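As you look at this complex, bear in mind that one protein chain is not there, while each of the others sits in place.
We just call them A, B and C in the order they show up, numbering each chain from 1.
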Amino acid sequence: MKNKLLVFILILIGAVAGFFILSFHSKSSADNYPVPFSHYVHTTVHKIKCVNCHRGVETRELAGIPNIDYCSMCHSTLINSKSEREKIIYQLVKENKPIQWKVYYQVPDYVFFSHRRHVKLGKLECTDCHVDMTKQDSPDLKGFSQIIMPLCFNCHQRKNITTDCGDCHH
Amino acid sequence: MPRYGMIIDLNKCNQCEACITACKLENNVQIVSKENADMGRAMFWMNMLTISYTRNYPDIRSESLPMLCMQCDEPPCIKVCPVRATYKRDDGIVAQIYPQCIGCRYCMANCPYTVKVFNWFKDEQPVENEKTCNPDVSVRPKGVVEKCTFCIHRLQKAKEQAKAEHRKLREEDYVPACAEVCAAQAIHFGDLDDPNSNVSKAMHDYRKFTLQEELGTKPKVYYLSAKTE
Amino acid sequence: MDINRRDFVKLVGGSLFGLAIGSAADAVLKLPKSAEPVLYNGPRIESWKLTACTKCPGGCSLRIRLIDGLPVQAFGNPKSPINEGGICPLGLASVADLYHPSRLTSPVKKVNGEFKPISYDEAFKILSDNLKRIISEKKENEVFIVAQTESKLRSDLFKKFSSVSNFKNLIVDGFKETSAYPFKKVTGEVPDFIDWDKCDYLLNFGSQMTEISQNPLYFTRKINEYRAKGFRITAVQPRLTPGVSKLDDWIPLQPDQFGIFALGIAYVLLKDERYDKNFVEKNFTGFNEFKDYVLENYIPEKVEMLTGISSDKILETGRKFERASVPAAYFDASVLYNSNGTTNAAAIIALNALKSFKGFGKIKDNPFSSGVKNETKQIEGVTFASLNEKLSGYNGIQVLIIAGSNFVFNNPNAESLKKQLGSVPFIASFSSFVDETSEFAHLIIPDHSFLERLDLLTDESMGAPSATVLQPVVNKPFFKTEDTGDVIISLMKEIKPDIKLSYENYSDYVKLWAKKIYSGKEGILINQNKPTVIEQGLRKIGWSTEQIGSFDDYWDSLMDAGGWWNPFGEKVSFNPEIKFKNVFNYKSFPMISSSPQPKNKLRLNIFRRNLDYKGNMSIYQVLVEQFGNNWKVFYKLYAEINPQTARSLSLTDRSEIILKTSKGKFPVVLVFNPTVKPDSIDVPFGLGHTVLGDTSGVNPLYFAENKFDPETGLPSFTETLVEIQGAQLRSGLLSQLSISEKKQVAEN
Partner (left out) sequence: MFKDVNNKKVFKMKNHHYPDEDEILLRPIYKTGKGFYALAAALSAIFLFGIYRYIRQLIFGLGETGMNEPVSWGFYIISFVFFIGISHAGTLISAILRLSKAEWRRPITRMAEVITGIVLLIGGIHPIIDLGRPDRILHIFERGRLQSPLLWDVTSITAYFTASTIYLYLPLIPDIALLRDRGNKLHKLYKILAWGYQGTEKQKHILERAISILMVMVIPIAVSVHTVISWIFSMTLQPGWHSTIFGPYFVVGAIFSGIAALVIVMIAFRKAYHFEDYLKEIHFRYLGTLLLVMSLLWFYFTFAEYLTTFYGHEPPEMRVFLYKFADGYAPYFWLMVVCNFIIPVVFLSNKKLKTIGGVLISSIAVVIGMWLERLIIIVPSMANPRLPYPTGIYVPSLTEISLFAAAVSAFVLGFMGFSKLFPLISVWEIKEGRKESVSIVTERLNEYLPSTRSTEALKEI
């Protein structure tokens, strides 16, 4: 009886430990990022709108992630010379080295998803699918929400939009 | 709701097979290896079916029918699908949902036109074809059945474009790749229910026939016979 | 608390289990695995650019679909009068040119039998040094240039180059040039087009107009229109090709008998006296001899005996031809691939002459007709015959320059040709791929793919001069390739420093031609709608509806439009005037002594598949796969046979058999096709490349007999006799099938 309880407690401890060990471990993976990009600094501090960088949001299927030539428009000079983070991008711009962005929000290729349709025509907010990126200070996302079919489906059903398979899948 | 259909004028078609190539490239249909092609696993969403009239040489004539999914109004394939991977849409297109398909190939067995194809292996395109993949269309994984969908991705894009421009979908907005490239202009595509569409106009022709009418599948791909007499 | 072994295991297991659950939960809540690095996650911006297709002489206008600046797909340009939005399989697949793994990415030099990449400057130096040396040694006659290009501008540049540098041995291996050869030889003039608007009967000798011709896509549409109007076409050709299948009249005849048949028709015209007497008598001498010759030798019954076409059919066809007010007997390069190709063509021209070439037309002010004509007149007419002769001769060629032509593959004599090419001291090639011919080159300066270069593709077969713009769709060339036009211009400057050229590079040269259109102030850009009848009328009386600014503006709008054409220009009927005299004097009309086919052998009829007259489509995997799709025979050579013949040989459908010719054996997959001539076996051409693209299948031409047209040096595609190994043809079978032999037996 005692042993069983002990095993149960140990399972719990193990689970919690496993969760934390691995979450710390994966947190360190943020260091592997090419650029310690902060959405917070760009959007909240400098008041840049999403669409300014993700230019395809209202016009195309893919929102698009800008690369080094776009970054160079601001970062060709050091804006805040104290910032360590900025030096990294400044360096990259100087070397004109494309950034290997990591893409978190992706739909599989058998899904037809268009940003224009959802943002411009459907009048959805960015945060409806993505988390509030304006508060993300590091590339490691807090409270990442996965793009899975129920997410689409619930919204489509709620708003009485087509749920025909062939309208999104091909 | 439109009801999309196609008419192929065999009197105009000169079997250049551009529709086949266009279909293959537009939909990223797998190019199988030599060994597999040899076994009969070549994948074509659009195909040629050669029919020869049995008259004596040299009066003999032959006719080749571009064969694609007939997009039946009463599709035999959807009846047998155990998982609803293939179904008929409201606009008449018989769609195939690849992430849903379990690969039992029952629909292939029940297709009287033999136009469904199966991914026997995982996709291995030649390098140059990988580079020219159409980004609008998914590359199917191994083990699923696929078929012509009247280039449904073009419909999705066209609908969105029309909506963005605050207008209705025009006829020329949505045309499948095969109809677009046909040099002989033998393939007409459009809304069968709209009396003003190209297709409806071409329907009033005594040469009109469908394949295997007797099966009652009611194909939405019609042919105009080349036999004029 | 005592913990025994079992408990310990339980505890450890429990904590591990907990860890696993914890980490799994972590994985679910954390970022997805799909978060993978993407170097350039393009916004997938779609753009379209207009260019032209160089895969056949047609010169269709293409719309290239680019994703993030990279070409992905090709479609036809609906505004183009040539293809009106249509496109052929070759054009569709041709985008792969740009990305092809076996494409040459830089100039290469052969070192110890292997190609080593070198810089362009070095390559150019090697080439120019070699040419300079030849010039200094006064051996210009030992330089041969073989150029295959569908661009008239380019072939004119080659002509210019050879006349400037005195290299007179230039072979322009193009479809149009080859088709024009008999006309040039016989009449000195070449008609520009068939006058579809006037012509009411077309007797088509062997030209697969909708498949392999000057302008297949235009002809496809035009023939549909023409048939819809109720006019008749009679096709004379060995195969019931798809285009022919719909025509009401088809005369199955092997190409080597075309001439006899044409003169049989001429007999009907002469006998009925329904030929254009005025025209014939006014324009040339020797007609009476011709008339006597034909009336004596080409009696329908005799023609029937030789060709197997019943005399009734000959009479019927002859009557159709003579009754038509504007008939045309049409042929093109396809006819010439025969051991008596030129003579056959001459007979067909003579047939047209009897009706004063009514069906053909000429464009009056064609801005593309003049060019470098005068300079090049002396070198026109050099054909493969001279190359064959020279290669097999003792004092061989010193320098061979090959631009695009793959004549080894198109040659039954490939084995010995390869040997001979191996002995040529210096071969330079401009091929983009290493093919069967450029394999022997010592130096290759690869040309740009057609999506990377600039050119104007001209065409007259529509009855109106047109120019389709071929322009680069990518920002800069993918690899270290070089436009052959630029190389030739630099070569001209290098070897003749004192020459004065009005252009620095190829794009200047193209602009020079564009200036002709500009200064003519005629025609319209194809971006616009088709001209209405009213507009055409207005134009004809001198009204202009278009505002053209400076040349630079015009050039830009030409590029945007994708081409130019002039449907307003005046068309005149083709009239070769005094140069006509050769027509009936031509001494080598087809010989009456056509030898009968042996009873135990079938005729190997090598045919070209749709739109692939060069046989180079095996570069594209997608087309190679499609090659035998009709018969479901993939990556293998198939042979079509008449089921009747096959059954008499007890062969089964889709069985693999071996065909035996005098040169060797090759495997084919037999397919039953009831439209094949019972005494022949039809084999497609195009597979069997050894170095180019997909190497599956066999090139049947390598097993064909070495028969060449003595005039042009073009190989014969249909005159090989073949046995099926292991199958004995029952004697007397073919005599049942072939009327000609029946007749002969009766006569004996």
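Assume a residue touches a chain if its C-beta (ideal position, glycine included) is under 8 Å from a C-beta of that chain, and two chains touch if they have at least 3 such contacts.
Everything numeric here is computed off the predicted structure, so don't read it as measured data.
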Chains shown that the absent chain touches, full complex: B, C
Residues belonging to chain B that touch the chain removed from view: 36, 39-42, 49-51, 67, 76, 79-85, 100-106, 108-110, 112-114, 117-122, 141-145, 211-212, 215
Those residues of chain C which, in the complete complex, touch the missing chain: 631-632, 653-654, 671
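Keep this in mind: only the chains that are shown with their structure count from here on.
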Farthest chain relative to chain B (centres taken as mean CA coordinates): A
Winner on C-beta contact pairs when A-B is weighed against B-C: B-C
Chain centre separation (chain A, chain C; CA means) in Å: 54
Intercentroid distance (Cα basis), chain B paired with chain A, Å: 39
Residue numbers of chain B (touch at least two other chains): none
Residues within chain C bordering two or more other chains: 44
Touching residues on chain B, where the partner in the complex is chain A: 84, 87, 89-90, 93, 95, 97-100, 136-140, 149, 152-153, 156, 160, 163-164
Touching residues on chain A, where the partner in the complex is chain B: 108-112, 114, 116-117, 120-121, 164-167, 169-170
Interface residues, chain A side, partner chain C - complex: 2-3, 6-8, 10-23, 26, 34, 55-56, 60-65, 67, 98, 100-104, 106, 140-141, 144, 146
